[in-house]
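First up is the structure itself, then whatever we jot down about it.
Only a single protein chain was left out; the remaining protein chains are all shown in position.
Now for chain A:
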Amino acid sequence: MTASPAPTPAPAPSADRLAPWAFAAFVEANTHDTAYRPPVVDGPVGPTIVRNGRELVNFASISFLDLERHIPLQRHFAEGARAHGLSTSGSRMTQGICRPHHVLEETIARHTGKERAISFATGLLANIGFVHAMSSAAHFDTGIEVRNRDTVFVVDRDVHWSIWKGLEGLGYGRRVHAFRHNDVADLARVLERRRAPKTVVIAESLYSADGTMGPIVEILDECDRYGAVSMIDDANGFMVYGPEHRPYAREAAAIRERADFVMVSLSKAIGLEGGAIAGPASAVDAFELLSGTSMFTAAIQPPTAYTAERTIDVLAGKPEIVDDYLAHAARLRRQMHEAGTPTLPTESYMLSVPIGKDAAALQMREWFVEDGYLVPVFSYPAVSRNQALLRLFPHAGHTEEQMDGFLRTLLGYRRRLGV
């Protein structure tokens, strides 16, 4: 017996009722054809990616250490699934914390230099949960209460969307203030103007937006001066920076030794998915309830938590994995500078290549795909108009031939477009 094809669904009667939302016009007006029906990816994503059946050299993977192809880690993941199940099957508040999550959180606390860590299904949920926990009021019984609706947040303008989402509704200009990106003098000005007994300063270490490292030491100095609590979103720096011989050792030491809270992501260097907040034990204990994004939603899946702990220990025990990767990224950056297509001035592994005109950048994106490269292009509204840039993640698995090919291709486009 053969299965009959699924019938084509008739237009839903709700289509008319949805008209006031203007979704159809919004989708139709956007000329970027992959915005709404993203290409289908087959197989594991790594230095190359198969999209809609075509293999492209991939400069878009935020999991850049090539760990996903590491057979022992894949085996470890399978072992975690067998030993701890596929799902947590419920909230840690009702059932308890799965062993892999417990061990992972201890491992993250140890590597971030904090007393305790709490994990979340994603980094976004960690950030939203942090803001919520620091700014909410809860009354459970006589004496069992917190009243933190008077918390004031001062954040770098370019912090991740998840922080801004958490701050939504707290009243910009009243409980929420922003300082100019990486501008410590502006931070000091805001703190001076808006002195409050409970102030939380939030900044990132390495900004996804432009690949810069924030002036962490100076930001923490201002926090000390004004008695503000600090939270550093270290999603992009966790397990990459820290050792003395790598760039940004000073910033990483400050995050470890001086920041009150740190947020880490498991989807960057760790190559999995999930996030965590680490900080003083009493606060993190309270976050179990007050974050909301731990108690009221799903957690990291057990085999992921199990593998994340192992990966963190492997990266700490075998520094050559990250050292080799950073050397690989630095080589591409150097080659780009030598070839006259420089990146923004940062020592980070993220390479941002200014292109300028939005139209030229969008044309490049199309050409790159035609020529076999997947290269993320940031144009308006992700960045200001005609400040478009390419934002590349070199991948540990890229061959020299792939990197040379990319560079030759980019130089060719620059000549053709006159940019």
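Here is the rule we go by: a contact is a pair of C-beta atoms (placed from the backbone, for glycine too) under 8 Å apart; a residue touches a chain by one contact, two chains touch by 3 or more; residues count from 1.
FYI, contacts and distances are computed from a predicted model.
Peer 1: Mind telling me which option in "AzlD domain-containing protein", "Acyl carrier protein", "ABC transporter permease" or "Xanthine dehydrogenase D subunit" is what UniProt lists for the chain we can't see?
Peer 2: Of the names offered in "AzlD domain-containing protein", "Acyl carrier protein", "ABC transporter permease" or "Xanthine dehydrogenase D subunit", the absent chain's UniProt record gives "Acyl carrier protein".
Peer 1: Who touches the missing chain here, A:Arg54, A:Arg189 or A:Arg225?
Peer 2: Answer from the full complex: A:Arg189 touches the omitted chain.
Peer 1: Please identify which residue in A:Arg82, A:Arg174 or A:His245 touches the non-displayed chain.
Peer 2: Touching the chain that is not displayed is residue A:Arg174.
Peer 1: Could you tell me which of A:Arg69, A:Arg99, A:His139 or A:Arg157 touches the chain that is not displayed?
Peer 2: Reading the full complex, the residue touching the unseen chain is A:Arg157.
Peer 1: List every residue of chain A that touches the chain not included in the displayed model.
Peer 2: Per the touch rule, chain A residues meeting the hidden chain are 157, 171-174, 177-178, 186, 189, 193.
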